[in-house]
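Only a single protein chain was left out; the remaining protein chains are all shown in position.
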Amino acid sequence: MAEKAGYDFDALAAQVRNSPFHRWLGVELAKLDDDGIEILMPWREEFVSDPEIRYTHGGILATLIDLAGDYAVAAKLGRGVPTVDMRVDFHRVALPGPLVARASVVKIGGTLATAEARVFDGDEKLVASGRGVYLTLQR
Amino acid sequence: MAEKAGYDFDALAAQVRNSPFHRWLGVELAKLDDDGIEILMPWREEFVSDPEIRYTHGGILATLIDLAGDYAVAAKLGRGVPTVDMRVDFHRVALPGPLVARASVVKIGGTLATAEARVFDGDEKLVASGRGVYLTLQR
Amino acid sequence: MAEKAGYDFDALAAQVRNSPFHRWLGVELAKLDDDGIEILMPWREEFVSDPEIRYTHGGILATLIDLAGDYAVAAKLGRGVPTVDMRVDFHRVALPGPLVARASVVKIGGTLATAEARVFDGDEKLVASGRGVYLTLQR
Partner (left out) sequence: MAEKAGYDFDALAAQVRNSPFHRWLGVELAKLDDDGIEILMPWREEFVSDPEIRYTHGGILATLIDLAGDYAVAAKLGRGVPTVDMRVDFHRVALPGPLVARASVVKIGGTLATAEARVFDGDEKLVASGRGVYLTLQR
């Protein structure tokens, strides 16, 4: 029997908002198509890492990579998937302002999936990129 | 001329608290010795990823790995270092409660440093582990 | 003064063949354009990991990811760059036969660069993918 066909935009957007941490972050699904997903995140003053330079904390960028990759996989499966591991490369500082994360599936299998994600600032400059591995296995 | 000898406990603890995101997380330096550092993080309701199972969001655990590794390097150098990249392996769900991150330096060089970190729950169960690469180069 | 404009195909192909380990692997540059590079690797019996299933050893795939990413960066700079770190995701077994690695630059900076690479088998099936960080800084 075939696996459920995946989430449509409204169903995935509801999943994104379902998480208390996502609501604190303010992340919202902005786009969903065959190529992947796009997540928007508005600015919060608490994101600041260094009070002088005021760049966004790496943990916030890592969170965006993780969740965007996760929803790229979830979009295909129609269900959430736990993260096995992730990797983030930081490319430049993200100064205060909204960020957008774009993610797509690299490989989806019956046990594991890999997705990649990139985070851009308001000038469409790449601030971070990475990939995550997610457990697709249903126990 | 030799590089500054490193941070003592109070100076490093002040660095940890200096970051607005760290104050939101509530992280505090708990230990600093030759082997590395220990960071404590109390629980916040906003950390919840899934409202039913109520486990801690992977982005929070990734943040802890990143910052603990970073301060393990900073402790040796007596100055902060930007993260180049990081990797996190998630080992088990972290249910609501305080977490502790322990980090140590793997290799410190004049251009880059690598540190590793592990995150434990209140029962001393390993919930996540990983490593980060940090830029030690002074421009 | 601007940095050297990069390698042309023949110059980069010569770089690839210049390494004794690359000659043992048999890797050859197959393509170089603005989007990145392509490396071909013929089969060698010594690549076998498991004598029964006869799949290619993960270390061989990791090597391809590392070197393809490296040459994607080198192609832009006109000089070789040391690998800082790398990450490989293994997607399916690679049975005996030639492999192709395609790599492109994610971000190139004055200190560090990130590149990503994918390895495909003779049926154009994705067998591995990953990324590397390379030191572009000239001391």
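A, B and C are the chain letters, set down in written order, and residue numbers restart from 1 in every chain.
Criterion: a residue touches a chain if its C-beta (ideal position, glycine included) is under 8 Å from a C-beta of that chain, and two chains touch if they have at least 3 such contacts.
Fair warning: this is a prediction, and the values are worked out from it, not measured in the lab.
K.L.:
Considering the complete complex, identify which of C:A11, C:V48 or C:L95 is in touch with the unshown chain.
P.N.:
Here the residue in touch with the unshown chain is C:V48.
K.L.:
Hey, which of C:Y7, C:F90 or C:F120 is the one touching the hidden chain?
P.N.:
Of all options in C:Y7, C:F90 or C:F120, contact with the hidden chain holds for C:F90.
K.L.:
For subunit C, which residues lie in contact with the unshown chain of the complex?
P.N.:
Touch set of subunit C with respect to the missing chain: 18-21, 24, 45-51, 57-60, 62-64, 66-67, 80, 82-90, 130.
K.L.:
For subunit B, which residues lie in contact with the unshown chain of the complex?
P.N.:
Counting over the whole complex, subunit B touches the hidden chain at residues 87, 89, 91-92, 106-107, 109, 114, 116, 118, 126, 129, 131, 133.
K.L.:
Write the list of subunit A residues that the hidden chain touches.
P.N.:
Residues touching the hidden chain, for subunit A, are 84-85, 87, 111-112, 114, 133, 135, 137.
As a working rule, only the chains that are shown with their structure count from here on.
K.L.:
Approximately how many whole Å separate the CA-defined centres of subunit B and subunit C?
P.N.:
Centres of subunit B and subunit C (C-alpha means) sit 33 Å apart.
K.L.:
Indicate the whole-number Å distance between the mean C-alpha point of subunit A and the mean C-alpha point of subunit B.
P.N.:
Chain centres of subunit A and subunit B, defined by C-alpha means, are spaced 22 Å apart.
K.L.:
Which residue numbers or ranges of subunit A touch two or more of the other chains?
P.N.:
In subunit A, 87, 89 touch at least two other chains.
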